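Of the protein chains in this complex, all but one are displayed in their positions.
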Amino acid sequence: MTPAQYSPLNACLVLLVLWGVIGVAGLLRPTSLRFVGRTLFPLSALVSVALAAVAGWSLGVAPERAILAIGLPDLPVHLRRDGLSSVFLFLLGAASAGVSIFAAGYFRRGHGTSAGLQCLQYHLFLASMGVVLLADDAYAFMVAWETMALSSYFLVTTQHGLPEIRRAGFLYLLIAHVGAISILLSFGVMQGGSWQFTFEAMRGARLPAPWAAAAFLLALFGFGAKAGLVPLHVWLPEAHPAAPSPVSALMSGVMLKTAVYGMLRVTFDLLGQPVWWWGLVALAVGLFTALYGVVFAAAQSDMKRLLAYSSIENVGIIFTAFGLAIVFDGVGMPMLAALALIALLYHCLNHAFMKSLLFVGTGAVLHSTGERNLGRLGGLIHRMPWVAWLTLIGALALAGLPPLNGFVSEWLLLQSFLFAHEVPHTFVNMLLPLGAAVVVLAAALAAYVMVKFFGVIFLGQPREAALARAHDAGVLQRLGLVWLAAGCIALALFPTQVIHYLRGVVRQLSGADLPAQTAPWWLLEPIPGRQASYSALVFLLAVTAVVLLTILGVRLFYHQRVRRADPWDCGFARLDARMQDTAEGFGQPIRHIFAQFFVLRRELPEPFDRAPRYRVLISDRIWLRLYQPLAGLVQRIADGFAWLQQGRIATYLLYSFVTLVALLALVL
Amino acid sequence: MSAVPLTLQLLNFCAALLLLLSFAMLSQRRVVNLVNLLAVQGGVLLLATLLLAARTGQHHLYLSAALTLGLKVILLPWLLHRLIRRLGVYWDAEPLLNISGTMLVGVLIVVFAFGLAQPISQLASTATRNAIGIAVAVVLLSFLMMITRRKAMSQVVGFLSMENGLFFGAMSATYGMPMVVEFGVALDVLVAVLVLGIFFFQIREQFDSLDLHHLEALREEAAERGED
Amino acid sequence: MSLELLILLATPLTGALTLGVLGARRFAPELNVGFSLLTFLAAGALAVRVVAAGQLLVAHEQFFIDAFNVFLVTLTALVGLTTAIFSRPYMRVELEHGRVRPLQLRLYHSMYQLFMTTMLVALTTNNMGLLWVAMEAATLSTVLLVTLYRTAASLEAGWKYFILCGVGIAQALFGTILLYFAAEHAIGGEGVSALLWTHLNGVKGQLEPAVLSLAFVFLLVGYGTKAGLAPLHNWLPDAHAEGPTPISAVLSGLLLNVAIYAVVRCKILVEGSLHSALPSQMLMGFGLLSVVVAVFLLWRQRDIKRLFAYSSIEHMGIITFAFGMGGAVANFAALLHMTVHSLTKSAIFFAAGHAAQKAGTQLMDQIRGLITLSPTIGWGLMMGSLAILGMPPFGVFASEFLILTTAMREQPWATPILLAALAVAFAAIFGRVQPMVFGETTAKRLPHPPALLPVFVHLGLVLGLGLYIPPYLADWYRAAARLIGGG
Partner (left out) sequence: MRPIELLTQLLELAAALAVAPLFLGWINQCRAWLQNRGAPSIWLPYRGIRKLFHKDAVIAGNASQLFRLAPYITFGAMVVAAGIIPSMGTRLPFTRVADAIALVGLLATARVFISLAAMDVGTAFGTLGARREMMIGFLAEPALLMIIFVASLISSTTALPAITEHLATQTLGLYPSLAFTAVAFTMVLLAENARIPIDNPATHLELTMIHEALLLEYSARHLALMEWAAALKLFNYACIGFALFIPWGVSTGQGGPLALAASIPVLAAKLLAAGGVLALIETVSAKLRVFRAPEFLATAFLFAVLGLLVHLLLGA
């Protein structure tokens, strides 16, 4: 296109179409790994980079519209790109670039869906996420939304030979579908009887308070189902491990964020004026989800399930920030609302990079060891240094430790929590600060989880002999890991620059904004005058400086001699690798302290067992208490209806007769 | 009463007779007698049609009278009798609801039907206004009969008497439907009975009996869920 | 009498007679396809003409084509054609399995064409009496097809189908009589015209409400039975499950539509005379009840064709509910839903039929790994099920989108029920289909390549309708929606 008619929106569309083309191209030679893996996926990574660039560049650009000639008769597909879309498009592009390039090296021969078909589904998934972010009318949004669910479902069930994977896929698609219907109903409320399903009309529609609340709650349910808010989270720990690692990375890193995007779009853009108590609902759900997720993450012994639960935790934190923003916005504290929203968006970006990094890291481990169970891993830092050290970055970031990026967003969130006591509602202003404590507890637990994750996989001694044959990631995989890690570091070291862009987005979204930033470029001081400031860059430099000085000093004043010896075995000379602490053991304090979260089933060995074994089965209380009874209820009702249908024709005639007489009596 | 012309009195008499006949069917347990009653019902219908034709002088009524004679008085009873002889089904088993109970329900139905017909009769300009109530009653009674019977054959008889009720309703309310429809209906009834005949033989060779409890296999039995 | 209409009605009739003679020959299936094709062409021509020249009133006003029924006519002819194409290899295989004998094949082909005739007559006629006759004839022509296999189960199914629909349709006749009665009153008794829908529609304002409400009850119960509305639906699953698959496809895809069509025609008249919400409420009640009953019975099915029969009941419920809500959007959505449902559902029955043939059973627990056995069937079944479950970008989603959003505004009380029902339906159907399509297979390959062209043609159309509805089609729907009222 000529520069005259060049617009970011068109560029994005072209790139999305390109994704589609690449996907279809995969069907040309569906079984050729060389073609699909080594050719198409790198190309798609390039497209991702381009998308990230376009979106990033368009952050400041004013909103723009487009209307395509497809869709329902009175409702062609409306598209609109504004700041919010751009942020998430950037997220999509930047994260998927790393994941795609990793995936290029990830493909293997194996039964299940052919590589070409996976390629199609994968790119359909990416493109539909893009359309979700650009859609400007309910129908286009819903179509893209469900296409996203569908394509990811097929990706999850790549290995559809295994029953548990089919089960995971089924659960995932079921909950996604229910959520989608709820979103649909929320749109039905928001169109306000105008029968205009464009978002433009919804912005215009002024709903009466109860209707608006209904729309919000329906949306919260629907998007919460996709984001994995408790108690709608059950699909997440099933689906993420089932999917191939790059797909898990995308689902966790990007797809969950589309739900956040939808929630922001509905609440701040379409409904316009959020009411403060909505925020309390979101806040409560978010906090509970965060705690629930991280506690379960700590108890897992499958590395991908662990990451999945940690995703639930982060979604919880994001929704906490969301609720906080609504509360502030509702009671007329725009500056703090802006702060909370910035924290929210920042955390979305962070999590996209960290979680994708960790998932592809586990992918690399899985790839070279074929093992997902923490109990059979260990000591891989010697075999796979690249993966180990790059994953360490992700782990530390996810643990919310300075100077990495996870800390920045949590710091911003806590800063905004500090003002919660100024909310002019008694009780609320007392309870909100406790929310901060929950967030910190979740963050600290996240550190616990990450120590477990990294320590058990990469540190210690290999728990299985087979691990000796583990090999480090290939070039393409390394490239992907490096890209994602670099993203984490960039987000960590230049928060002021990121926030500068996010401010514009937030202003566009809710009209709220931070005061003018006065701090120097290297110093993050969101609200000048409060002296609450943080500079990751200097921080890092200081620590490194001290460390280097120390090392130097030690070398200067003392010697360098190091002897290797066996570890201290307390005089019990037959210690072996299997006597290390297991993942279950590491989770034990959590199980002890948060006992009421779990339903535990233990198998303890008898003193004289020939083959003593210790097993702990941890199950989700919500699954047992909510979902199984639900299924049982449906079964019972179904049996009741079936009882009415006993095959006797006289009975059926009786039904008709009674119906007839009843209706006649009705009109009589 | 003297104001009412004779034909009209006769018509009302026929109507009453029809109602009586359907009660008789309801109480009757011998299939052969059921068929005979059906034939008689057809006869009464024929009589009513002729009377109406004579009174209103609408010619197409004669035609439909002829149809009635051919189809409902002669052909159908003959077919059914043949079937009964060929299949050897003479008795219906004990009905699902005992006779007296059925009668009681029948009476209630009649009351309901008359109540239902009230508003219509108000504006019926035709000669036999109050006959509609009876038509409804006959239809519902035949319905009841189909519900309570166990043999396929008696259900069919019920079905046909329902058709008769409809026919009577159509005539008394509107001097019969347009001819196109009349023929269509007649054709359908005929085909229906033929199909029935085929059916009966198929059922017979399948179960060597026309007892309906053979036809209760397709039901919603407990199905354990697979993986889901 | 317009030429297209003549061909449209005459072709299947002659087809019925010809095949009644030649139906057992080797080329009979091809002949069947040929007649269906001719019918379809005629329907297309008719549609073009009506779209061009507006509504059509021919043969002493006995036949009447307007926007409402012309698209149903086209749809019927199309599905009739594709089903004929599908039944070619299908019935061949049945023949080789020895499930049917050549003579039965003759019956099958001739009755198939007869059934098409009755459908088309029922759709195009202007005479409520004739409509009734055609509906009854439709029952009679299919009842012997349901019992084609002569198994105990098929006989039972046929018997129930015959009795229940016969009794039901008898009520419809009484309703028609009452309608006639009221009309005669309003118009004055010049016999024939008092049953012509156009006339009735003209004078519906003066029709006696008391009579019409009675008439509507009888008509609703009568045609509702054929439309499979709960609790009058009991014949439907049996008939669908036990008959040959092509018949299940047309029963589900066409007969139900025509029954709904009849109900709606009556509703238009009655609403015009009653000026009360009663008919709408009845429709909504029936609709919701059907949806709920159907989804919960879906939950416990083991037979693949029974499963999708119940899903047909569910969708008829949704359509009825939408018509009950009324209003431009809802009617539009309901018409769209009729179209996409009959396309999708027949496609599913095609795929399911082949699947059952390949696996040699209709029990879903014994059908596994279709996707490895025959990818086309597997994907066909999977995509069809997802489409019927309202997954975008398929057209079913488009109509459900409109229906649900409308319900949320107009009848918010109903939405929780619908939400729950759709969720249960999804769990039930998808939970069954997924293991059938995926997983490890057991069955062996068959000589005859499956005729899956129809499946993918249908699904393609449904997909297209989901993404883009061509303007003239949209105008059809709009005009029809306006006709039905509210718009």
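Per-chain residue numbering starts at 1, and chain names A, B and C are given in the order in which the chains are listed.
As a convention for this text, a contact is a pair of C-beta atoms (placed from the backbone, for glycine too) under 8 Å apart; a residue touches a chain by one contact, two chains touch by 3 or more.
Given the structure is predicted, the values throughout are model-derived calculations rather than measurements.
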### Message
Counting the whole assembly, list the visible chains that the omitted chain makes contact with.
### Response
A
### Task
Tell me which residue among A:T39, A:Q196, A:Q588 or A:Q646 touches the hidden chain in the full complex.
A:Q588
### Query
Where the complex has a chain not shown, which of A:L575, A:V616 or A:L668 is the residue touching it?
A:L575
### Summary
Missing-chain contact among A:A50, A:L217, A:L418 or A:L668 belongs to A:L418
### Query
For the chain left off this view, which of A:F539, A:F597 or A:Y627 is in contact with it?
A:F539
### Query
Going by the touch rule given at the top, which residues of chain A touch the chain that is not shown?
378-379, 381-382, 392, 396, 399-402, 407, 411, 414-415, 418, 421, 429-430, 433-434, 436-438, 440-441, 443-445, 447-448, 450-451, 454-456, 459-461, 523, 525, 530-535, 538-539, 542-544, 546-547, 550-551, 554, 557-559, 561-570, 575, 577, 579-581, 585-586, 588-589, 592-593
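Assume only the chains that are shown with their structure count from here on.
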### Query
In terms of C-beta pairs in contact, which of A-C and A-B ranks higher?
A-C
### Message
Using only alpha carbons, which chain's centroid is the nearest to the whole structure's centroid?
### Response
C
### Query
So how far apart, in whole Å, are chain B and chain C when each is placed at the average of its C-alpha atoms?
30
### Query
If you average the Cα atoms of chain A and of chain C to get two centres, how far apart are those centres in Å?
44
### Query
At which residue positions does chain C touch at least two other chains?
156, 159-160, 163, 167, 171, 214, 297, 299-300, 427, 431, 435
### Task
Going through chain A residue by residue, note those that touch at least 2 other chains and give them in order.
163, 166, 170, 635, 639, 641-642, 645, 647, 649, 653, 656, 660, 664
### Query
Can you list the residues on chain B that touch chain A in the complex?
96, 112, 115-116, 140, 143-144, 146-150, 155, 212-213, 215-222, 225, 227-228
### Query
For chain A, which residues count as touching chain C in their complex?
69-74, 138-139, 142-143, 145-147, 150, 157, 160-161, 163, 166, 169-170, 173-174, 177-178, 181-182, 184-185, 187-189, 191, 193, 195, 197, 634-635, 637-642, 644-645, 647, 649, 652-653, 655-656, 659-660, 663-664, 666-667
### In the complex with chain B, residue positions of chain C that touch it
62, 127, 129-130, 132-133, 136-137, 140, 143-144, 147, 150, 152-153, 155-160, 162-163, 166-167, 170-171, 173-174, 176-178, 180-181, 184-185, 189, 191-192, 194-195, 208, 210-211, 214, 237-238, 241-242, 297, 299-302, 364-365, 427, 431-432, 435
